[in-house]
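Left out: one protein chain. Kept in place: all the others.
We just call them A and B in the order they show up, numbering each chain from 1.
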Amino acid sequence: MLKLVKARLLQLVFVLFLLSLLTFTLMKLAPGDPVLRILEVDELAVTQADEAALRKELGFDRPLLVQYGEWMLNVLQLDFGNSYIKEKPVLDEMIARLPTTIQLTVGGLAVMVLIAVPLGLLAAKYPGRWPDHLSRFLALLGASIPSFWMGLLLIYVFAFKLQWLPTMGKGSAQHMILPSVTLGFAMAAVYARLLRAGLLESLSQEYIRAARARGIAEWRILWRHALRAALLPVVTVFGMSIGSLLAGTVVIETLFSWPGLGSMAVEAIFQRDYPVIQGYVLLTGVFVVVVNLLVDLSYGLLDPRIRYGKGELS
Amino acid sequence: MSQLLLERERNKVLPNGYETGQPVASLSASESVLRLENLKVYAQQGKRRYMLVHDSSFSIRRRETLALVGESGSGKSVTASAVLGLLPNSLHIGGGRIVFQGEDILLWPDKMKRRLRGKKIGFVFQDYQGSFTPFIKVGKQLVETIRSHCELSFNEAKSVALEWLHQVDLPAERVFNSYPFQLSGGQRQRAALAAAMMLQPELLIADEPTTALDVLTGERVLDVLTRLQRQTGCAVLMISHDLRHVMKRADTIAVMKDGRIVEMESAETLRLQARHPYTQMLLKARPLLSEIHRGFAMEAEAAETAQSTSRWEAEFT
């Protein structure tokens, strides 16, 4: 187990290194002169001296490698520099926006679990009947429908026509509903099928028959014996699709005007606010690797055989 | 104390109006615990039906061990599964009666049958690897079984489980806290026995319990089984493919071939006067230990003769 953690931590370092290199290179390749832009934003008359001073202050006159080194050092101390536009530390901005994104993600995941688990359980318990067909249909729909379009449709129907829910913005519990459903639906459809497949597999195992022979209630067998075995592939896929979850947050935050990390990134792109983009990319890179690490650790939790190796009692 | 608790639970009202306070001991020795009458089982594939079991009948009394013997595909495991109501979806019962303690349980809804399983009818599987769920500790599964049938607290159930693990010659505390993969095959099978016998069923069905184990371990498991049967007085239906194996442990042996019981006699009778050619063939399949000894003795004689002959030849030629 420890080996796994070590390997993942190594990967984390490697990924961060790559990402930092990438963003740094991209930033240097980017068109436009950041110095000029910062000065422009101030809307003051720009003199050569001002320019030179700012350049020196930002360290842009030093050799690239030194710049990279200094920048990396700062990053490791969680100093991502200041936003070009807002002149405030990027870190502060990110921390301010983080809770919003977390809220959205949690909401989406909640919707996903609420739909996928019952649907998957039913589809596995009654194969060939309506839950099965429904899950197949929904899976196709979920994998094919653009999430932002679904969001727009939902806004149109529920917020505009029926006036049940607010159109956009963040605030009450009602504001949570549409964004969470939009985020969670596509995932739910896919995971329902995944869960169904895993359950069918585990229900066909001999030990389930043994549990039935002991007279244990069917629902209990499903919930405590079959479900856990079926979770393994689900967790694996979840680790692999964390990227699309992130993509979803960006799209949905923009769609519903939620002030989260995703919308921050989009705004920064349009405003060419490079430090912010850098901060976002690095943060999400770390997030992805950490999630993968958690996924690996969860294998040990779900299957004790992995945890213990296969030692036998004498 | 656990015995008292179990007695209390067992005497609660059973389905179809078994009266409270009628322990099994009052069932007279001649009444059967399980009686199969003309059981038919078939498999449905599209439009075609394949009969897997034709008109099988037998009965088992208290303290009696009936062995159902046959080769693979003879229908013996199917019969066992049918009794429990655990036939796979593709198999169906085509007729007959399964009478358990005087009730035709064939007609019972699954919910009522479930109450029998584990409590009145215990089952031990052939594949010890499949007896317990791999990622739940053995102890937890035992407690779960107990609490599915009786209203005992966790600790009460735990003490029952521990006692029975002890009964099957296992280090109780250690096994209780282990995962199934941490136990050897023999240990797992004995734990499975404990799980099956814990609630003192009237009938234990053992489906080839030792096939997957080596001979010595298997013998040990069967010894435990016999002892437990004597202790609890339950009936045992033992399924096996090895006639010799069950010869010394079964009271009655029923030989199955292609879904039919071709011969059913007491063990002694079968050994000495097997009538059906198939039975005789099974008996011949593996020689008796005494026959082996005779064989060795003959070989030894032959070898000695050969030696003395060559010596004689050497001396006189």
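Definition applied: a residue touches a chain if its C-beta (ideal position, glycine included) is under 8 Å from a C-beta of that chain, and two chains touch if they have at least 3 such contacts.
Basically, contacts and distances are computed from a predicted model.
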Chain excluded from display, named as in UniProt, from "Glutathione ABC transporter permease GsiD", "Acetyl-CoA acetyltransferase", "Rad50/SbcC-type AAA domain-containing protein" or "Heat shock protein HSP20"
"Glutathione ABC transporter permease GsiD"
Contact partners of the omitted chain among those displayed are A
Among listed residues A:V15, A:I85 or A:L98, the absent chain is touched only by A:V15
For chain A, which residues touch the unseen chain?
11, 14-15, 18-19, 22-23, 26-27, 29-31, 140, 143-149, 152-153, 155-156, 160, 242-244, 246-247, 250-251, 254, 265-266, 268-270, 274, 277, 280-281, 284-285, 288-289, 292
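Keep in mind that, in the parts below, only the chains that are shown with their structure count from here on.
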Just give me the whole-number Å value for how far the CA centre of chain A lies from that of chain B.
54
Please name which positions on chain A make contact with chain B in the complex.
205-218, 220, 224-225, 228-229, 302-305, 308, 310-313
Can you tell me which positions in chain B touch chain A when the two form their complex?
84, 86, 114-119, 123, 125, 127, 129-136, 141, 144-145, 148-149, 171, 174-175, 178-179, 181-184, 187, 192, 195-196
